[in-house]
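In this view, the complex is presented without one of its protein chains, the others remaining in place.
Letters A and B mark the chains in the order given here, with residues in each chain numbered from 1 onward.
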Amino acid sequence: MRTFAALFWRDLVLNIRSSGGAALSAAFFALIVVLAPLGLGPNAATLKALGPGLFWIAALLATLLGLERMVQQDVEDGTLDLFRLSPLPMELIIVAKILAHWLTSGLIITLLAPLLAPLLSLSFDAVPTLTLSLLLGTPGLSSIGAAAAALGTSVQRGGMVLAILVLPLNVPFLIFGASAVAAAQSGNDPSQALIFLAAASLIAMVVGPLAAAAALRLNED
Amino acid sequence: MRLVAEGLAALRGERVVFRHVNFEVSSGQALVLYGPNGSGKTTLLRILAGLLAVMAGRLRLLDNDSQPLTGEARDGALHFISHQDMIRTQLRVRETLRFHAALLGAPARDVDAALDVWGLSALAGISGGFLSAGQRRRLSLARLSLQPRRLWLLDEPLVALDAQARARLNNVCNKHLADGGIIVAATHEPFLAGMRTLHLSSGA
Partner (left out) sequence: MLAYANPTRFLRLARTLTPWTLGAGILLSLVGLYLALFFAPPDYQQGEAMRIIYVHVPAAWMALFVYVCMAVSSAVAFIWKHPLADIAAKASAPIGLVFTALALITGMLWGQPMWGAWWVWDARLTSVLILFFLYLGYIVLWGAIDEPTRAARAARILALVGVVNVPIIHFSVEWWSTLHQGATVFRADGPSMTTPMLIPLLVMAVAYNILYVAFLLIRMRMEVSERRLRTLRLGLEGASS
């Protein structure tokens, strides 16, 4: 437990202190939301219709940041060897890393989204659903991301490759998340979409660490 | 404790780096590995650490009752100091060593003592990015002092160390051997004079 806590804490500190960490995720997310009206025009009705999707696309992209750093450096500088020799199972090591990544990307985005909602003319009623959907979905995004990050450890400068691996797998999150927000905005019940979103997130939280741990363990054997 | 290797062979990528490696090291003994670049010193150390599988041959780490150690018991009986230093610019020296202590399952209170042994106390609050190569090396080696473990596997421990730090390393190693420990070290320089050596040749 102490090992888990120390690992989690170390990753959290690294994410916060490094230049590409939490602040960058937040800024990137905000920037996409700000850029969208500039490209689509400031028409409130258009933005309102596109808002749920835009928020979720922004979330998908913003959680990509920091994934490369999640395990890549540990593999390069040999910290992975220490992980493998430590009594903590690799799956738990990954869970600690996912948690640290989520706190510095998914959670930040979730907290930021309500503040940005007016920029896309999102109706007030949809804001709680937006927050809830991001809260439910982003842990899954971090989990899938962890698996891809672990797979990408052998790739030199793997950032772009990572995006290609991750984004198609994240399609269900985009669909359920954006649909939930859209439903809430049009006065419908978003609970079905939210339940599916939570289910996808749960599956990802199981599959992600298992796949990531397998990928790291197979790095050399 | 004994470390016994019989007919070890290893594969890196798709190439055989060495084969027919035999040795036995017991408590209080050290084995110093020599050989040109690419002869498989690091590979051998990684195999001994249990990080790489052997392609052929047999490797056993036996405890005092000649029972083979496996799995977590084996991992917990050794220190592996690789030639890489796992130092991040964003973490201070003490934070780095604390993290390593947690990974080893060593108590956090021993961190300051370990820093002291390696002359790093004054640097404890400095960020890892400001360390010189020798200081980084010492910080990596400080892991040895976090927790007593019988088998030490050292990859290029002397690189970048000044005379004073080398003397420190020698003292620590000699004390470890006197306490009944085992050391296997790979180096290009004279190290642990009087101990047994193993020369790996390339493409053997």
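FYI, contacts are C-beta pairs under 8 Å (C-beta built on N, C-alpha and C of every residue); 3 or more make two chains touch, one makes a residue touch a chain.
Predicted, not measured: the structure shown is a model, and the values here were computed from it.
When the whole complex is considered, the residue among A:Leu12, A:Ala36, A:Ile57 or A:Leu165 that touches the unshown chain is A:Leu165.
One chain of the complex is left out; on chain A, the residues touching it are 144, 147, 151-152, 154-156, 158, 161, 164-165, 167-169, 171-172, 175-176, 179, 196, 200, 203, 207, 211, 214-215, 218-219.
The criterion applied here is as follows: only the chains that are shown with their structure count from here on.
Each chain gets one centre point, the mean of its Cα atoms, and the points for chain A and chain B are 38 Å apart. Note for the complex: chain B touches chain A at residues 46, 49-53, 72, 75-76, 78, 80, 82, 84-88, 90-91, 95, 98-105.
Of all the residues in chain A, the ones that touch chain B in their complex are 2-3, 5-7, 10, 13-14, 17-18, 73-74, 77-79, 81-88, 220-221.
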